[in-house]
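Yeah, one chain of the complex is gone here, protein chain that is, but the others are all in their spots.
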Amino acid sequence: MFTLLVIAMCFAMIVAFVIIRRLQEKPWTQHGVLEGSQDGLTSSAPKVGLWAFLGVVTSIFTVFIGAYYMRIDMTHGGTATAVDHSHELTGWVPLDEPGILWINTILLVLASIAIQLAHGFSSSAKGRGQMRTFFNAAGLLTMAFLVGQVLAWRELYATGEFGVDSASWSFFVLLTAVHGLHLIGGLVVWSRAAGRLRRGLESAELREVAALRQSVQLCATYWHYLLLIWLVLFAVLLTT
Amino acid sequence: MAYVAIADRDHEQHLHDPQTFIEKYVWSQDHKVIAIQYGGTAIAMGVIALALSLLMRLQIGFPDVFNITPYNYYQFVTMHGMIMVIYLLTALFLGGFGNYLIPLMCGARDMVFPYMNMLSYWVFLLACIILCISFFAPGGPTGAGWTLYPPQAISEGTAGVDWGIALMLLSLAVFIVAFTMGGLNYVTTVLQARCRGMTLMRMPLSVWGIFVATILGLLAFPALLVAAIMMLLDRSIDTSFFMPALMLAGDATETEGGSPILFQHLFWFFGHPEVYIVALPAFGLVSDLLSTHARKNIFGYRMMVWAIVAIGALSFVVWAHHMYVSGMNPYFGFFFATTTLIIAVPTAIKVYNWVLTLWRGDLHFNLPMLWATGFIFTFVHGGLTGLFLGNVTVDLPLSDTYFVIGHFHMVMGVSPIMVLFGAIYHWYPKMTGKMPNKTLGTIHFWMTFLGTYAIYLPMHYIGILGVPRRYYAYGDTDFIPASAHTVNEAITIAAIFVAVAQVVFFICIFYSLKKGEPAGPNPWKATTLEWQTPDTPPKHGNWGKELPVVHRWAYDYSVPGDKEDFIPQNHPVKPGEASVGA
Partner (left out) sequence: MPVVLAVVLILLVVGSLVFHFLSPWTFTEIATQWSLIDTTVDITFIVCGIVFVLVNLFTAYCVIKFRHRPGHKAHYEPESHKLEIFLTVFTSIGVALMLAPGLVAWGDFVRVPEGAMQVEALGRQWHWSYRFPGEDGVFGNTDVRQMSPDNPLGVDPADGAGQDDVIVSQPILHLPLGQDTHLLLRSTDVLHNYTVPQFRVKMDLVPGMVTYQWFTPTVIGTYEVLCEELCGVGHFAMRSKVVVDSVEDFADWLDAQPTFAETEARPVGDAARGVTAFLACTACHGPQGQGVAPTGDATANNGPKLAGQDTWYLRRQILNFQAQRRGPENPVSQPMMGMALTLASPQTLEDALAHIATLPDEPAAPTILGDTEHGRELYQTCGLCHGDAGQGNWAMNAPRLAGMSDWYLRRQLVNFRQEDPAARRGSHPEDIYGDQMNLIGVMLKTDSAMDDVIAYINTLP
């Protein structure tokens, strides 16, 4: 419950902070075009859109993690008394996270590094070849990560100790699946950009090139973000 | 590369250029067309939900007459509630009005992601279709109550547990995808696509209301999605997210350890901001209606913006006031009662400011003004009854009674509907170029305003008596006198009356399309940008060759020294024009 409250407070603060500064002005006193006080953010629309979307994704993961902690709390029999204990002794049974998860983490870190390198090469015309290489590498490494995640699920399921009636296993699969789905969404965008890159940029219009470069940059932001989410998830899973 | 605002790169922005009928009106990327698509679909869903509510009322008011079984009754209750809250109100305020007004009021040509905007409508339509399919699925739609609490929502004793609940949850998930796509548009457009001179504090309150509501939605809907996913898993593969060890209808379940209260926390973490997602746009829109027709700036604009933001932020920390009697840790009651009553303060400020806008104004009782005044009355009533329910101890006898139903209908059903109709009549001339028929609109107003009050005022009192909600029938219950059953009959009759009154609305809308007086570009003499478009209705791209430039805030009405009683936002400062109230 408190996790949700903490989340709520953070949201409340974000909302308030973005806006509060504006309230000092008295708009009926200010006439004219007010050049320079446009107070638009110094980013392009797709970037703002992506950050807004990342806000939504943050919300979904924080709610999932909040639900996870609440579930652990409630499994220990929160407010149950001795009067009712249908299987009271089954408390939270923590999972033994399979070792492959560490490998997967490294893969995802490498993917982030690769895509960051692609980002770095995106602004120069000469680096296009390397941009393409690193961009492709990022995608492949991410696919390897996803395969590794599925292997982790199978490893756990094969031990026979966990199934749908195990809260820890259910949550493990659910959390990693949602993260994986977001990665797959990213891969869809990636594949379009990668495909376009493969066809070669020599004959492309300037506008298209700029759009592609922006796509690479936005993908990089998204990848780093999902890596951060994974690190948080992994830490949460390891410590419970 | 240095950033240049979209407004200044207008020549670079390539709007989608539709040629064929299908491109212009079906697969349209024009925010105005999308708005009308959203609006039409939402209203159609609303008509379905209205019919369901009549069926419910027929059973409650006249239990011996109509062939309605308990199984069906609970299906009506559930679908009525879910459709109204999500598929009508949220879709119409944000998808309808948000889409139409934001680019126009901000001086943009369209939303910043028009293709995604178009997709958001079609995905919304898909969500509606999935929900409607549940009416025809085996077992029918779910009868779990719009709150869908487990375990009963996914247990055999509830209607629609085979297909209905799964289709409902799926439909909600699809809706959330649609909402996210739309919401990213609204937020990014407000932040990035305002024209030159349009600072945040020069935006009309309509935009502020919709903008903050969208932020709330983007952050709150994920909680519903999470709850829906976990419930779907509990239903389909027997996980135990929400299901403890149970004995259902004599059979022990395989589940154990789950918590039904976890669902409630997740649902209401979404559910409370959701009511503000409906209310905040209404607050914003009504501010503009009052201001325009009172020829007076909205009183205390800064405070109004602050209040919208404060209400939005606080809405995230009040959710468990829906759970006072849920069995959650009772100590939480202290915290949530306090935050809930705190949120009453900015809300009250807004009410005072609306009324103070009328004070010393020059009130023109055009059609939209009638509805705006009706809003004030009904919202005051509904808001005040909220104070009863928010106060944890007072909630004890009133929870789950008709008092709650009276309260939430007044604040979610009646007052936002007053705003919706007022807004539709207000912007009708801009959307169609014709004036709405005043006679028909006035009849519609009086029937709806008086009729809804006749429905909901007495309902609070039978709630105080203790008449419970979500009851198919009362039987010979001692503490419910025969007079209370008579009240239910009267409420049912009033409900039928109000439903019939909505026919007048449709007649008015369609009649005025054909026979309405031509409106001109700015018949209400409003200051905001949407009335300053070169064409009425605005063409694709909204502004013709040049984007507008804004020189003043949105409420320069009756400025002293000016011979007109309004100065549009894009009118330049005249030499010698003083800054009043500096």
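Going by the order they are written in, the chains are A and B; count residues from 1 in each one.
Note that contacts are C-beta pairs under 8 Å (C-beta built on N, C-alpha and C of every residue); 3 or more make two chains touch, one makes a residue touch a chain.
In this text, all values refer to a predicted model and were calculated from it rather than measured experimentally.
Per the touch definition above, the residue from B:Ala227, B:Leu358 or B:Met431 contacting the chain not shown is B:Leu358.
When the whole complex is considered, the residue among B:Phe388, B:Phe497 or B:Tyr511 that touches the unshown chain is B:Phe388.
Interface note: of B:Ile464, B:Val549 or B:Val573, the residue touching the hidden chain in the full complex is B:Ile464. Of the options B:Met79, B:Ala213, B:Ala245 or B:Val550, the residue whose C-beta touches the omitted chain is B:Ala245. Interface residues of chain B with the unshown chain, by the touch rule above, are 63-71, 74, 143-145, 147, 149-152, 155-159, 244-250, 252, 257-261, 294-297, 299-303, 325-327, 330-331, 333-334, 337-338, 341-342, 344-345, 348-349, 351-353, 355-356, 358-365, 370, 373, 376-377, 380-381, 384-385, 387-388, 391-394, 396-397, 399-401, 442, 450, 453, 457-458, 461-462, 464-466, 468-479, 481, 483-484, 487, 555, 557-560, 565, 580-581.
By our rule, only the chains that are shown with their structure count from here on.
Annotation: 30 Å between the Cα-based centres of chain A and chain B.
By the touch criterion given at the top, residues 3, 5-6, 112-113, 180, 183-185, 187-188, 191-194, 196-197, 199-202, 212, 215-216, 218-223, 225-226, 229-230, 233, 237-241, 244-245, 254-259, 261-262, 265-266, 269, 297, 301-302, 305-306, 309-310, 312-314, 316-317, 319-320, 327-329, 332, 549-553, 555-556, 573, 577, 579-582 of chain B touch chain A in their complex. Here chain A touches chain B in the complex through residues 1, 4-5, 7-9, 11-13, 15-16, 19-20, 22-23, 25-35, 37-46, 48-49, 52-53, 55-56, 59-60, 63-64, 67, 70-71, 74-75, 78-79, 86-87, 90, 164-165, 167, 170, 174, 178, going by the rule given at the top.
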